[in-house]
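As you look at this complex, bear in mind that one protein chain is not there, while each of the others sits in place.
For chain A:
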Amino acid sequence: MSQTLSPPSPAAPAAAGAPARRRRRTLRGRSWIAVFFLLPALVLLGALVVYPIVWSVVRSLFGPDGFTHFVGLSNYTDVFTDHQTLVAIKNNAVWVVVAPVAATGLGLIFAVLTDRIRWGTAFKLVVFMPMAISMLAAGIIFRLVYDQDPGKGVANAVATGVHDTFFKASAYPGAHPRVAGPGSGTLAGPVGGPYTSRPVSADGGPATLPLVGLQPSTLTGATQAASPSVCPQGALCGTVWLDFQPGGSTPGKIDQGEKALSGVRVEAVRDGRVIATATAAKDGAFALPANRLGASPVQLRLPATNFTEQYAGVNWLGPTLVTWSIIGAYVWMWTGFAMVLIAAGLAGIPRELLEAARVDGAREWQVFRRITVPLLAPVLGVVLVTLVINVLKIFDLVYVIAPGASQQDANVLALQLYLSSFGGGNDQGTGSALAVLLLALVAPAMFLNIKRFRKERSR
């Protein structure tokens, strides 16, 4: 356009012989045409970009109830003193630093590794595929991936699988003594164990250690519980069993049909020291040897290791991990994008340079560090800046993945903007202030990108 509007150079043949009057009219006519052609773009830009920005800035100076209360900059002071927004800003900072770098880094690695593999294209296709999914759908997928229940969430299925390979789960998680009513009082202790009995002595007859809290139907291999049939002189004998069966039974007594809890470890404790241990047999009976016990009474203790709950997996969506988990989902989506752009850049690198370096004796790592990465720098820059802009306005993933209880801990600016404008608060003043803040944060990245485009065009 600018060329059309600039006066014709003296060398231009058209201008040379033409009368001055005609030239002026042509010029005027041309500028009118120029404006005519520019108009649609100007109107659209004005209506869709400039007007909303100006409106937001103006709106941010007013209170929640429309344009009735001018509040000056107090919305901005609110934004910077509100705890929720501060958390959002902090999380946004984590996002901007971690997500683009991780996605670009992984993309670079994938691009370089698949560059010369025969099946590279197929691999790239798979990595790129998540880009075809909307953020909302990806959010729902990852909500499931991070589910606490290992039966549903694959992340926890892996975590528990790995954990259980190295640490055995206890045999009777959740088993506990009765807390109140008949049959209670024999054993006591904090929820989860250890459970300790009152002092007993060997000559007091067999000890009964009744437990409840397990479904009898889950104890498939267990046999009928029984009192110890023979007990050596001076030894302390007893039974550990599930003192419950459907349809009711006498609490504290070994009834017909009640199952033994074999394998439970029983400790004899005196003055806080373990002096003897035994393990319940198949019928739930145990015997603590006489030679270790002595004469005075001891307490029987069922250590907590008998009852440790199954490893519940990682609390992916809990307050501490939720942001990182969501960043994981984001990287899953956008690594493909980075990889494809970097791969395109990689294809443009002259092979001779790499070959020359190799001939000169450079190792592959050196080739990568000193040749590939520097040559890719412009592409990496574009990818990084694009992702930074993209990440600054992240909303959908956070909104969908974070459960209500930890939404605040996963908060980001765009989400806070939505929440304060429409999600209950209905305070579009504060919302607009947040929008302006977000714009101010995105602007430098935009500016960088535009500058880069300019430089590239002038090259």
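Note that a residue touches a chain if its C-beta (ideal position, glycine included) is under 8 Å from a C-beta of that chain, and two chains touch if they have at least 3 such contacts; residues count from 1.
Here is the rule we go by: contacts and distances are computed from a predicted model.
Hidden from the displayed complex is a chain whose UniProt protein name, among "Acyl carrier protein", "Fe-S-cluster-containing dehydrogenase component", "Extracellular solute-binding protein" or "NADH-quinone oxidoreductase subunit D", is "Extracellular solute-binding protein". Summary of contacts with the chain left out: across A:R59, A:K124 or A:R178, the touching residue is A:R178. Across the entire complex, the residue among A:S201, A:S227 or A:N315 in touch with the chain not shown is A:N315. When you scan A:G72, A:G221 or A:P246 for touch with the missing chain, the hit is A:P246. Of the listed positions A:A41, A:V191 or A:V230, the one in contact with the omitted chain in the full complex is A:V191. In the full complex, the hidden chain is touched by chain A at residues 64, 84, 140, 143, 147-149, 174, 176, 178-181, 191-192, 212-216, 218, 244, 246-248, 309, 312, 315, 317-318, 400, 402-408, 411, 419, 423-427.
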